[in-house]
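My questions all concern the structure below.
All protein chains of the complex are present and in place, except for one that has been dropped.
The block that comes next holds subunit A.
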Amino acid sequence: MNQNFLSVKDVTFRYFEQAKRNILEHVDLEIEKGKIVVLIGNSGCGKSTLAAVSAGLYPENAGQLLSGSIRICGRELSTIANSERAKLLSMMFQNPDLQFCMDTLKKEMIFCMENICVPKEEMDGRIGELAEKLQIEELLDRNIHTLSGGEKQKAALCCLLLMNPAGIFLDEPFANIDEASTRKLIAMLKKQNEEQHTTLIAIDHRLDHWLSAADEFIVLGKNGQVLQGGITVETLPRYRELFLQEGLFYPEELPEFQPPEIGQTILELKSVSIRKGKRKEFLIEKADASFEKGRITALIGHSGCGKTTLFSVILKQKKYEGTILLEGTDVKKMKPQKLFHRVGTVFQNPGNQFVSACVQHEVEKSLSIWHPGLGEEEKKERVFRLLEAYGMKQYRRYSPYMLSQGQQRRLAVLSMLVGNQQILLLDEPTYGQDARSTKAIMDQLLGLVKEREMTVIFATHDLGLARRYADRIYRMEGKELIEWKN
């Protein structure tokens, strides 16, 4: 009998026929039945593609399979119909917003059961049973759009558990959610694995959450090649070198966090309160904080707690009560254009803020906004110098949308820099980035702080990141903003 849940043999895959390189090159992978396996690799190594190919989503939706075969539970993948495939292998995705086609969890669950032809009479019973077991009764009838990121991922997982597939492929399921939700989801997954012997294959660029749950870790290299399989929690220390060499995140104890002495304040919040939308309820109540010049301050808190909203308040894009002082001047009395000249922002999705069709024009455009009197020649030269200094020169003719997420973010920071802003607000600067790219982005920021005495404030849900790079950490808890000290 075949003991493998999934076996991928000699798979070669590319997105476009004319493309010069293959995303997956002769990949072989075997996953045992009933195990929890974590695939780790750099972003761009093709791990998400491997997941989509294994689950049969590619090449049906995009790309071409040039060679190889995939078998699930011993059956050739291409011979299995969609609805049946979902009972064998289902997939959970990274973005919590983009996994639902109905407006409430209950309707979504019904949609799932309709897909796999569950008789109508059984549906209510099955939903009730699962809801009781997982304690999600209160989520069932709420509009999915109003749930937090963690709750959405939980809802997505519940839909999959309801269909009770033999295996679940998870594509970076925790990339956008906070630690507490992550722990809960892992507990749910572990329980499912123990009770139903569901095979779980997870893709992640961090393995620290998985240490307690996983049976095996597999490190993937370029083009989806398996570099090292069969790593367990016990043998993990032996492969530390491999992790570092590949630029992967290796779980290690962080040194104790020691904030430096208090410096010169540049931005100050004095009992700032923000309301939720137009309602009366407070999102943040009476927050006090001071941000120091030439330092990096981190703002941590789970998704949806109001980090982004606080940024828009600092930028005068949302109403608030209380006072915000920028070098002693009340922000309320400043003209927006003047404020933006001093405070630059990079949003969570940098794709939102590009105005031009190529990288070079993008930076030039910023330059002409902030330095209107500059001559054409000088403008070009300055843009070139900047692009060169930040390693983006070879992409200058690319469309910003063609860059990877990490590159997009660096470009967004770059187009902020030409304005000589003193304060930089970054919303989730390492969202969906691997260790290497995270380091590149954060090192760029550290450099700026040193060279130009810039003040950086960044929001993140990752405490580890904050501890490694920030001088001071504020934590959003409930409606309060508290300074975090170990």
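Criterion: contacts are C-beta pairs under 8 Å (C-beta built on N, C-alpha and C of every residue); 3 or more make two chains touch, one makes a residue touch a chain; residues count from 1.
Here is the rule we go by: contacts and distances are computed from a predicted model.
Trainee: Mind telling me which option in "Fe-S cluster assembly protein SufB", "Oxaloacetate decarboxylase, gamma chain", "Septum site-determining protein MinD" or "Energy-coupling factor transport system permease protein" is what UniProt lists for the chain we can't see?
Mentor: "Energy-coupling factor transport system permease protein"
Trainee: From the list A:T79, A:Q135 or A:Q337, pick the residue that touches the absent chain.
Mentor: Of all options in A:T79, A:Q135 or A:Q337, contact with the hidden chain holds for A:Q337.
Trainee: Decide which residue listed in A:L66, A:L242 or A:L315 touches the omitted chain of the complex.
Mentor: If we include the chain that is not displayed, A:L315 is the one touching it.
Trainee: Which listed residue (A:F354, A:F458 or A:W484) would be found touching the missing chain in the intact complex?
Mentor: Of all options in A:F354, A:F458 or A:W484, contact with the hidden chain holds for A:F354.
Trainee: Which residue numbers on subunit A touch the omitted chain?
Mentor: That gives, for subunit A, the contact residues 52, 55, 57, 60-62, 81-87, 90-91, 93, 95, 97-103, 110-120, 123, 144-145, 156, 159-160, 163, 312, 315, 317, 336-337, 340-341, 344-345, 347, 349, 351-355, 366, 369-370, 401, 415, 419.
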